[in-house]
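Removed: one protein chain of the complex. Kept in place: all other protein chains.
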Amino acid sequence: MQTQMTAPKTVSKTKSKHEASIRRRRLTQNLTLIIPAAIFIILILTAIFAPWLEPLPYDKTDLVARWAPPGTPGHLLGTDALGRDVLSRVIYGARVSLSVSLMVIFITAFVGTALGILSGYLGGNVDSVIMRITDIALSFPGLLLAMLLAVSLGPGFFTVVLALSVLGWAGYTRLVRGASLQIRNSDYVAQARVAGASPWRIMFVHIFPNVVNPLIIIMTMAVGMMILAESGMSYLGIGIPQPTPSWGSMVSDGRNYLDTAYWISLFPGICIALVVLSGNFLGDWLRDKMDPRLRQL
Amino acid sequence: MPEVLLEGRDLVKHYPVTRGFLQHVVGWVRAVDGVSFKVEQGQTLSIVGESGAGKTTIAKAILLLETLTSGSIIFQGKDLYKMSASQIKSEYRPKVQYMQQNPWSSMNPRMRVKDIVGEPLVCNTKLSKTEIYKKVADLLNSVGMGPEGMSKYPHEFSGGQRQRIAVARALALNPNLVVLDEPVSALDVSIRAQIMNLLKDLQAQHNLSYIVIAHNLATVRYMSHTVAIMYLGQIVEFGDTEEMFERPLHPYTRALISASQLTLPEEGVDTTTKQIILTGEMPSPLNPPPGCRFHTRCSEAREICSKEVPVTHIVGKQEVKCHNYD
Partner (left out) sequence: MSNIVLQVEDLHTSFFTRMGEVKAVDGVSFFVREGETFGIVGESGCGKSVTGLSIMRLLPEPGGKVVGGKIILEGKDLLELSKKVMRAYRGKMVSMILQDPMSSLNPVFPIGDQIAESVRLHQDLPENMVEPEVISSLRLLRIPAPETRLREYPFQLSGGMRQRVVGAIAMSCRPRLLIADEPTTALDATIQAQYIALFEDIQAKTNVAIIFITHDFGVISRICDRVGVMYAGKIVETAPTREIFKAPRHPYTSALIHSVPRLDRKDDRLFSIEGQPPSLLNLPSGCRFSPRCSVSMDICKEQQPPEIKLTDDHSVSCWRVK
């Protein structure tokens, strides 16, 4: 009996239809990666090279050219109430916002992960104590604490970082503890115990590397959240002090001129939105990439 | 006379069942309820039973992954629960290793094979990395795998290959005993034979002892010297493998053998009458039946079976817990 007599025609038609849909899907997938990634990269480069990129010093006042609209020669994005160039301030603001954000993320992720792994793996009293502290940190009013710190230590870069870090680690602890509990009960950790591995070795070699995946996703999305938080603090006046521009303080500065000199708030506002959106898209892309079930198709 | 390597005496493990906000205890799951066994150097003991019989709990107790409620485990003459933590690490762990059922979850997916197999060496010896990797290559060779796999990750291998890697890892410290928890049930039929042959060869080469947890009787017959049949937390029959399969004593043993047999439709022979089909299911270990725990499903049960717990009788070389032998 001959096989494959009726197969060829139907197979090739289905195959080409399917290949087309694969191509379409790949294109959309790639775009949702490329655009946010590009924005992120531009942001990071801007932050690093800010002093060389800004056309004018960010704190140079020009009382003659106050409230100049965008397009005025020499001021692509206009000037603010003191005649300072908005474009330069937006560029420098990238550096400020990103530095705060990254510093906070690394501190909180480090502390939160360490506590989460200890809590999840060691269990018992260690777990109870750490979880109670975490619960308190999660329920404490963050903004209130930020204001208290700003008042007692005086506003500044490190005050902002401290204010955002002192409670920010708690979210990571929760997440990492859950993942650690699961991994602790896994077969390969049982093998490590039978091999005579010490608890420290198990936590470093087995638990931490397997907790990293969800951690990276959260960290990517936290960039946007931290920038928003810092912007919020600066808007309220308890953040980065003048003349250092931060996107949040720039939005705040322009709030009285929204109908006349809207550009002072608009451009930094757009930047905040772009970065938060890109962070979220990147986080989504990472999560999809790391889900093995979706990889085949 | 080969010496006894490991002995379990009256092992008991009860898990508490708690309820309510204050977690007060409402009952006990009697997973293992008075089990004794022994295994000699160079021999294989299989512990057979269906799910809920308690065999995995025994394996975990031997490996000190679970603590017993009562009973003792004697290894090379020493009671494990009387040993200090450092004694356990230096004198017990290197000699007793573990191979699990599931080749996918028993290896850290983020570690390379050379580190997975080398881990026992890292934890127990002061060898340099190069020396460890050399040993790993030798170990992989002894299980039929070449050194090119060393830098790969577990997911790059098939189930059968992963079980080979698991064997290599189990042998890294030259143990006396390996506890094998259903070592081939997750593998394809044609691969099972490869792994079982490998395990038997290694046993002969290194005079290894195995404790095999299994539910497949044919595998058990092929691999073991002695067999313990478990039902609801207790050993109902124990003894030499061949003797047990040729002349099973306990009704449950007979039912298990019958359930696992090939029944080829012979012409003119009605094979259905020779089958033993048990009624009902294994009762919950929360509430085992009084007297002999098997009496609720036993076709030979009499009045005494529901009233008195049977004692262990010695019949020839075998041990059996059944009122039929009073």
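To keep things simple, chains are lettered A and B as they appear, and every chain counts its residues starting from 1.
Convention: contacts are C-beta pairs under 8 Å (C-beta built on N, C-alpha and C of every residue); 3 or more make two chains touch, one makes a residue touch a chain.
Keep in mind that what you see is a predicted model, and the values were worked out from it rather than measured.
Contact with the undisplayed chain is limited, among B:Ser70, B:Ser158, B:Asn207 or B:Ser299, to B:Ser158. Within the whole complex, the absent chain has one touching residue among B:Leu65, B:Ile88 or B:Ile257, and that is B:Ile257.
Touching the omitted chain from subunit B are residues 50-51, 158, 160, 188-194, 196-197, 200, 215, 217-219, 221-222, 241-242, 245, 255-266, 275, 277-279, 281-282.
Simple rule for what comes next: only the chains that are shown with their structure count from here on.
Inter-chain centre distance (subunit A to subunit B, centres taken as mean C-alpha positions): 50 Å. Those residues of subunit B lying in contact with subunit A across their complex are 63, 65, 89, 93-94, 96-98, 100, 102, 105-111, 119-120, 123-124, 169, 173.
For subunit A in complex with subunit B, the residues that touch the partner chain are 186-188, 190-198, 201, 205-206, 209-210.
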